[in-house]
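The complex appears here minus one protein chain, its other protein chains still in place.
The block that comes next holds subunit A.
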Amino acid sequence: MRGLQLSLNKNQKLRVERALEQLESLSLKSNSDASVTVADNISVDCEDAILKGHGTTELDGRVVATLCGVVERVNKLVYVRALRARYKPEIGDIIVGRVIEVAPKRWRLEINFSQDAVLMLSSMNLPDGIQRRRTAIDELNMRSIFEENDVICAEVRGFQHDGCLHLQARSQKYGKLERGQLLTIPPYLVKKRKQHFHHLEQYGIDLILGCNGYVWVGEHVEVKDPMLVDQSNKSEQQIADAENSTSANEVETCTPLETRQNICRTANAIRVLSTLGFMITVEVITEIVNLSTSLNLDIHEMLGPEFYVLVAEKEAERRSTLRKKR
């Protein structure tokens, strides 16, 4: 909450402070003594067989933190979880990124990491889902799949031998993102979940919480579940379908107003949450969106100070009830 800059009046200030105090009191105390800064000693009750994980190093026989953060222990493994770090990719993360270059057989993507990521043409499903043929035409047509500045969503495949971070798109639901907003939030606010793709049916929008802090809010796109696709007709009908749908999309050039409003509302909810520094999950987001609609707030009013205060109070309330339940 430090560095929170909002023009609040006195009353609002008081309320925010109360809410924050409440939140602080609710946060688990156990970890508070485990936080370290760089060069802090990490006590390892003279156990010899300690495994030193990320963010630690050995210095003169002592285990020393190389990051600011919280010391985490798993059995004999000690590592430091950084509090506000840059995004660090892990295999299997779902991320959203922006194409910055189309290179031979690969796209280069900006993904909020210290280096750019690479999406190989071969790691990408073709738009109609058929198996790729290894021909030169494919390479020439790469721009028809993604161009510079396209926003796409992919999965982290891992660091390859050349030191590049490689991405992949396992199925049809990965790929180009259109008709929506890209938000940038601190990556540590995105909670790792089993699902990062969300379809908010009541609003007709898709929400992709990229682990790298890029969040996509956009119009819902129907992804054909590959398990259900009737492959029999794929050769002709499906392609025809695909053509139809794309052409239909082109004809119907705009997203319905309501959907657009929903997109903006959701995006603003995320903005508010991230400014306040709250963990972002789909549940919390829908809660905030609902709050705003129940208060009959206009979309732009969500970014006003009053709403921030309300959200903070709401969050404090939510957490305390959660606490009580336990």
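Everything that follows uses one rule, which is that a residue touches a chain if its C-beta (ideal position, glycine included) is under 8 Å from a C-beta of that chain, and two chains touch if they have at least 3 such contacts; residues count from 1.
One rule holds in what follows: contacts and distances are computed from a predicted model.
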Ask   = The chain that is not shown, which UniProt protein name from "NADPH:adrenodoxin oxidoreductase, mitochondrial", "Exostosin-2", "RNA helicase" or "Non-structural maintenance of chromosomes element 4" does it carry?
value = "RNA helicase"
Request  = Could you tell which one of A:R84, A:R193 or A:R323 touches the chain left off the display?
outcome  = A:R193
Message = Just to verify: which one of A:N11, A:S43 or A:S122 makes contact with the chain not shown?
response = A:S122
Task = Write down which of A:Q22, A:S35, A:Q168 or A:S320 is the residue touching the left-out chain.
result = A:Q168
Ask   = Of the listed residues A:K13, A:K52, A:R179 or A:H199, which contacts the missing chain in the full complex?
value = A:K52
Key: Residues belonging to subunit A that touch the chain removed from view   = 47-55, 74-77, 79, 90-92, 94, 120, 122-126, 129-135, 155, 157-158, 168, 170-171, 192-197, 226-235
